[in-house]
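With one protein chain held back, the other chains of the complex are shown just where they sit.
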Amino acid sequence: MNLKDLSIKKLEERGVSLDSMAALALSLQKKYTENLTLEDCKSALEMVLGKREVTYAILTGIAIDQAVEKGLFDVEITNIIKEDNPLYGIDEILALSIVNVYGSIALTNFGYLDKLKPGIIGEVDLMGKNHEGCSTFLDDIVGALVAATVSRIAHNEKT
Amino acid sequence: MNLKDLSIKKLEERGVSLDSMAALALSLQKKYTENLTLEDCKSALEMVLGKREVTYAILTGIAIDQAVEKGLFDVEITNIIKEDNPLYGIDEILALSIVNVYGSIALTNFGYLDKLKPGIIGEVDLMGKNHEGCSTFLDDIVGALVAATVSRIAHNEKT
Amino acid sequence: MNLKDLSIKKLEERGVSLDSMAALALSLQKKYTENLTLEDCKSALEMVLGKREVTYAILTGIAIDQAVEKGLFDVEITNIIKEDNPLYGIDEILALSIVNVYGSIALTNFGYLDKLKPGIIGEVDLMGKNHEGCSTFLDDIVGALVAATVSRIAHNEKT
Partner (left out) sequence: MNLKDLSIKKLEERGVSLDSMAALALSLQKKYTENLTLEDCKSALEMVLGKREVTYAILTGIAIDQAVEKGLFDVEITNIIKEDNPLYGIDEILALSIVNVYGSIALTNFGYLDKLKPGIIGEVDLMGKNHEGCSTFLDDIVGALVAATVSRIAHNEKT
């Protein structure tokens, strides 16, 4: 299985579908791009997921979340990550490896999504807060994927 | 005049008071920090403004805006900056030199502020859009200063 | 004239040829990529220069250097930029808008080039230090362009 398909499979196993991310990208960008459809957003998202560095960030972040869930790390770092303290910051940094590649439109959308946690991002975040699993890294990764998708659409629109 | 006082003077000349930035920081952070006052925010903002690299970003950004207003740059780059196209991106990058120093809480607040442009940030942005002057760099700098202030307060709170 | 051609013209006016940058990229990457030629490096550099955000950074940085040379900014910020103090940092930040798009290989090569200043980067840097003009932003931009070129070659090689 290639890295893109593996990443999509992992995201779906953690409750994050391509449609839920595309829907969020659509809601953010539709007022700027005329006649934007869910299909457009989904195909932009698939382009984002085709980048190797993007898949590395997804697979690493999910691996950390799963290791924390299963108690595989030392207890001190497990507790820090599980708590998802806003001062932890490593989850946002890892997501930046996705965001940086897509420039400043991606960056501001990422900040916005991370602060308001709309749609699927809020669902993923709650999953962690309700202790149904650890989603410390996943919510930031999903925010980064949506932000990168929005930026990709905005750049194509304006070129 | 030291760099901090010079930066405050320049900001005020461009219509940005410490109070207006402190008020925005307060509105963002009051639900997280109990009993937070405008004075607390103003004093955190003054600490941010005491950092040399922060003043360098302020003075450089305002110098660029002013050069564009006065037509001192070549016409091609003048037009690009004046237009404040969301794809320009150099204004956000310059503001990141302030934001980066204050970690991921600053980063997400910066993205949020840049997207929604509440309070003084919207006023500065409009000033540019209404062609009363160029504020391409200033609105991002103000957003970065407010985001850095919020992060400073959040970190002190939690330590 | 499009942004790419304009950027190349401006770089050449400031003494920086495509060949001098391609030669530096070649010297950095030849031990990793078999049979790499100057032509390969030049064509990778041209791809880098074809990105809009890259041209924005080039045109903005050169505009600042020129404004400083001509004394168009206020005296305080003029002196800070002219001095090219290692603590100024805004020049590196602006160059990062080029580097970030090309991932971590670009970033480490940028740091390396900025520290050692080989080839054309050293020539540009000296031009500033000898007060034949201001090249505070230009040396970092040239470093970023070479670093981005190297990263582009490395990624194609490995894909």
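Order of writing sets the chain letters: A, B and C. Residues in each chain are counted from 1.
Here is the rule we use: a contact is a pair of C-beta atoms (placed from the backbone, for glycine too) under 8 Å apart; a residue touches a chain by one contact, two chains touch by 3 or more.
These numbers come from a predicted model, not from an experiment.
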Sole residue of C:G15, C:G111 or C:G133 that reaches the chain not shown, by the stated touch rule: C:G111
Sole residue of A:K30, A:R52 or A:K117 that reaches the chain not shown, by the stated touch rule: A:R52
For chain C, residues in touch with the removed chain: 85-87, 89, 92-93, 96, 103-105, 107-116, 154-155, 158
Residues of chain A (touch criterion as defined above) contacting the omitted chain: 1, 3, 6, 52-53, 56-57, 59-60, 63-64, 66-67, 70, 72-74, 76-77, 80-81, 87-90, 93-94, 96-97
Interface residues of chain B (partner: the chain not displayed): 52-53, 97, 100-101, 103-104, 159
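In this section, only the chains that are shown with their structure count from here on.
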Whole-Å gap separating chain A and chain C, where each centre is the average of the chain's CA atoms: 32
Shared interface positions of chain B, touching two or more other chains: 87, 89, 93, 96
